[in-house]
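Left out: one protein chain. Kept in place: all the others.
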Amino acid sequence: MSAVTAGPSETYLTNESSIASWFLTKDHKRIALLFFASVTAFFFIGGAAATLIRLNLINPAGNLLGADLYNRMFTMHGIVMVWFFLIPSIPTTLGNFLIPLMIGARDLAFPRLNLGSWYVFNISGILALYFIIAGGDDTGWTFYTPYSTLFSNSHVIAAAVAVFVNGFSTIMTALNFVVTIHRLRAPGMTWFRLPLFVWAIYATSLVMLLATPVLAMTLLLIALEHGFGIGIFDPNLGGDPLLFQHMFWFYSHPAVYIMILPAMGVASELIPCFARRPVFGYRGMTYALVAIAVVGFFVWGHHMFTSGMSVFAGIVFSFMSFIVAVPSAIKVFNWTATLHRGSISFDAPMLYALGFVGLFTIGGLTGLMLATLPIDIHVTDTYFVIAHFHYVMVGGTVSAFFGGLHYWWPKITGRLYPEMWARGAAILTFIGFNITFFPQFILGYLGMPRRYYSYAPDLQTWNVLSSAGASILAIAYLMPLFYLGWSLLWGPRANANPWRATGLEWRTSSPPPEHNFERTPVVTTPPYQYNPEDDSYVAQDGAANA
Amino acid sequence: MLLPYLISWLLLLLLLGLSVLTAYLPLGSFHPLANFGIAIVQATIVFAIFMRLREPPAIKRVFACAGFFWLTFLFGLGVIDYLTRAH
Amino acid sequence: MTWLPFWPPNASTTASTVDAITFGELALVILVLLLVFGMMFTFVIRYRRGSTADRSHRVAKTWYFEIGWTSATLIAFLVLFAFGAQAYLYLYKPPKADLELYVVGKQWMWKVQYPGGQREIDSLHLPLGKTVRVVLGSEDVIHSFYIPAFRVKHDVVPGTYETFWFKPTQLGDYQLECSEFCGTDHAKMIGTVHILSPTDYAKWLSNEGTEPTLAQQGAALFRQYGCSGCHSERSTIHAPLLNGLYGSYQHMADGRTVFADERYIRDCILLPASQRVAGYPPVMPSFAGQIPEDDLMKLVAYIQSLGAAKEAP
Partner (left out) sequence: MPNPRPEVQFATLEQQTEAAQLGMWVFLATEVLFFGALIFGYYVYRISYPDQFVLAGHDAKLLLGSINTAILVTSSLTMVAAIELVKRGEPSRAATMLFVTAMLGLAFLGVKGYEYFEDYQDHTVPLLSFVLKPREQPVVELFWMFYFVATGIHAIHLSIGIVAVLVLALHARHGRYSAAYYSPLEVLGLYWSFVDTVWLFLFAAIYPIGRA
């Protein structure tokens, strides 16, 4: 199989073993694992809320949770999943682990800042747990004022502060990535030799840096208004609740791209590797990533078409929303074309990646319908929107996250995972996901508003179908916890490059040593130099079939 | 070596004087524009001289501008709504 | 499309427009999905590992294709945008209204006032085939007035008025919902829209209509809140007369010209600072927080009625 010589016997996992060596580590790979633990915990907390939501909606009367508890549940689901899972998910775990490895660096530029980011994340996580345990927040993750500021009696301040603090963690990590990618690339690693995952994380980091501060200010004002009555948005003083919405969505729409861009990066690594051919249109893919990151800032108003924003602004934002869909479309076509004349195998990461492309396409196309003004007026704030963004964020981002986790699992842990179980989980995810969320498109067009704990009885069929799908999805998401856990202890040892892939991360041992490389690699080759005809490949440091 | 700093310090104080002066001029709705414009000139001096943006590497100029550039997105697209609200 | 089990009833002119656009777009979406999924399936089967398919001569000049599908999608998207924007403008340019409704959203109910003075809660009775214009106000938080069968929705924002219109085309009862989260019983902020034939509607009105009209109630409030103390010919204070104000263009002290609609009148009462008419001193006090939303709407209806009749009552 692999000709890479076995690395040093001391890996980043075994070089030190005290508890302090983990909690005070400056090694980006260990910090990635710390983040992985935190993020996984929040994924299951948010998932528990989702389970209760779907259980409640089996019955049109919604009497399992009742109004108040249900409102707290979907708020908790939204806040936890958005800020404590989706946004940090791929960047802080796979990104943290892989960016230095992929660019041939020994660590991130600011290792202490990286560790600090994890601690700040956990402080914000504790605040989040506090507001949940203390009785929850019932504003929805969008914190719309004046409900959140003048009317809600729930723990709005704690929730807002939790998200505010979380933003510091986001910014610290993003800043680290940007400086690292600018300053620590190995010799020969030019911008257009960077793997697309690095490009994606770079674009994501830019969005994080430039959007998160606006959210921080907005939530600060919400907390000040709720806590002290400093009513910047108070309509009784002449304040404008729509100003809040502008500021909130200036962050929260780009935040969607924070969630999806890293997933696109993962898919762009996986698809060429398992199709054994170079990615179709590498340059176009990089331009599309940057275009999405920039134009993504011009479209926030499409969340406000019915809000009372001016008609003219509505038309401008609708236009921009169509424009931002163009680079996404290019990416879908390029991934599809990457399959052309490849030599495709169907390992679990590839199944997840193909699922990602399919589900993201459906999510993106329904996004076009939402960008169309008259359709949006009918379906905004209904389950149509819920279905749309779950297709993008869950079908897209979570699928890619699982795909990437399987793909780099041997590199991270030095163990192989059980392939058949993983393929089963991938297929089950795809099936369960569609049964859960496709009916919600129909519910939405039928006019079921979001955030309703009870609904008209004639909509029950679709809701029960959705809940049934959710139970399949839950199983599919729990499965990896068990078989990956098993692989940690008993999985067969992985060699340095089990997928015969071209990135620099595969040019060091699995798991890598503390400072990643024995010698700083010198890059001579563009990424993805696979050849499907004779099944050969050239790694980025020029080694052939290594 | 200190001379450029001293000159820009004097310039900044002069601009401060100018800004105070505008308070007493009948500029009407150009008032916020005038003050904001003076602040931009002052900020440019501080960034270029005190924060040594004129020195390489160029990449720091990119990030120094990026923040302000992105802010124009918020101002530009946000203000569209307020200038075209129904009445 | 009522034969589809998952299609909502189509009961207004707006609904037909929206459905037509939805169908067009849905057809395009399905076409693109078939294209992408078809290509993916063909490729993964044909070029699966170990198949004998030819793998040489892979596309070298990828940018030919990329420019191709970039321009194709861009053009398609611009067409979609144009259709959508045109329909949006149509939906926001109300035709002459046959009937004006005043609706106040309040946690967690809809309070409806008819021009004839009739009032309802969580229920609307409307005549078939008449253009209805709705003025929306909120007493507390943001709500959203949504009738799925009409495909119309508009947020109700505290501190201002929003207006929109629709024209029912089918008899029957339809669900009215709040679609912007507004607190505990958001899901119970629902009601029914009854579309009646014009004769049934007239019958319903006369059964309900024992009160004075909305404008008459407003006229009483106009005296009660002291508005008539300044806004009348006999007043010594230099305040504008309100006859013919509604629906006219007003010149502001800061040089703007604004159209005097419901929202303008509301702002003048609550935030006179922002709406000072040229030639008048800024002496009007703000009535913010002193007039409940229902009363405010009656006042607006009264001032509106002055616009129609050129004589002072």
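A, B and C label the chains in the order they appear, each numbered from 1.
What we mean here is this: a residue touches a chain if its C-beta (ideal position, glycine included) is under 8 Å from a C-beta of that chain, and two chains touch if they have at least 3 such contacts.
Predicted model, so just to flag it, every value in this text is computed and none were measured.
Undergrad: I'd like the shown chains that the missing chain touches, ordered by label.
TA: Those shown chains that the absent chain touches are A, B, C.
Undergrad: For a quick check of understanding: of A:Thr92, A:Thr204 or A:Thr218, which residue touches the chain that isn't displayed?
TA: A:Thr218
Undergrad: Any idea which of A:Asp107, A:Asp137 or A:Asp347 touches the chain not displayed?
TA: Selected residue, touching the omitted chain: A:Asp107.
Undergrad: Any idea which of A:Ala50, A:Met247 or A:Ile315 touches the chain not displayed?
TA: In the complete complex, the chain left out is touched by residue A:Met247.
Undergrad: Contacts of chain B with the missing chain: which residues?
TA: 1-2, 5-6, 9, 12-13, 16, 19-20, 22-27, 29, 31-32, 35-36, 38-39, 42-43, 46-47, 50-52, 57, 59-60, 63-64, 66-68, 70-71, 74-75, 78-79, 82-83
Undergrad: Tell me which stretches of chain A touch the chain missing from the display.
TA: So the residues of chain A touching the unseen chain are 100, 105-111, 171, 175-176, 178-179, 182-184, 209-214, 216-218, 220-221, 224, 228-232, 236-240, 243, 247, 250, 515, 520.
Undergrad: Touching the absent chain: which residues on chain C qualify?
TA: Listed in rising order, the touching residues are 253-254, 271-274, 276, 282, 286, 288.
As a convention for this text, only the chains that are shown with their structure count from here on.
Undergrad: Report, in whole Å, the distance between the mean C-alpha point of chain A and the mean C-alpha point of chain B.
TA: 37
Undergrad: Between chain B and chain C, what's the gap in Å when you average each chain's C-alpha atoms?
TA: 40
Undergrad: What residues in chain B touch two or more of the other chains?
TA: 86
Undergrad: Mind pulling the residue numbers of chain A that touch at least two other chains?
TA: Only 242, 311 qualify.
Undergrad: Give every residue of chain A touching chain C within the complex, in rising order.
TA: Going by the criterion above, the answer is residues 62, 67-68, 71, 138-140, 142, 144, 146-147, 150-152, 235-242, 275-277, 280-281, 283-284, 306-308, 311, 314-315, 318-319, 322-323, 325-326, 329-330, 332-334, 336-337, 339-346, 354, 357-358, 361-362, 365-366, 368-369, 371-375, 377-378, 380-382, 442, 445-447, 449-456, 462, 532-533.
Undergrad: Can you name the residues of chain C that touch chain A in the complex?
TA: It is residues 6-8, 14, 17-18, 21-22, 25-26, 29, 32-33, 36-37, 39-40, 43-44, 47-49, 53-59, 62-63, 65-66, 69-70, 73-74, 77-78, 80-81, 83-85, 87-89, 91-92, 107, 140-142, 144, 146, 148-149, 151-155, 157-160, 162, 175, 177-188, 271, 273-274, 288-289 of chain C that touch chain A.
Undergrad: Mind pulling up the chain B residues that touch chain A in the complex?
TA: Residue list for chain B touching chain A: 59, 66-67, 70, 73-74, 77-78, 80-86.
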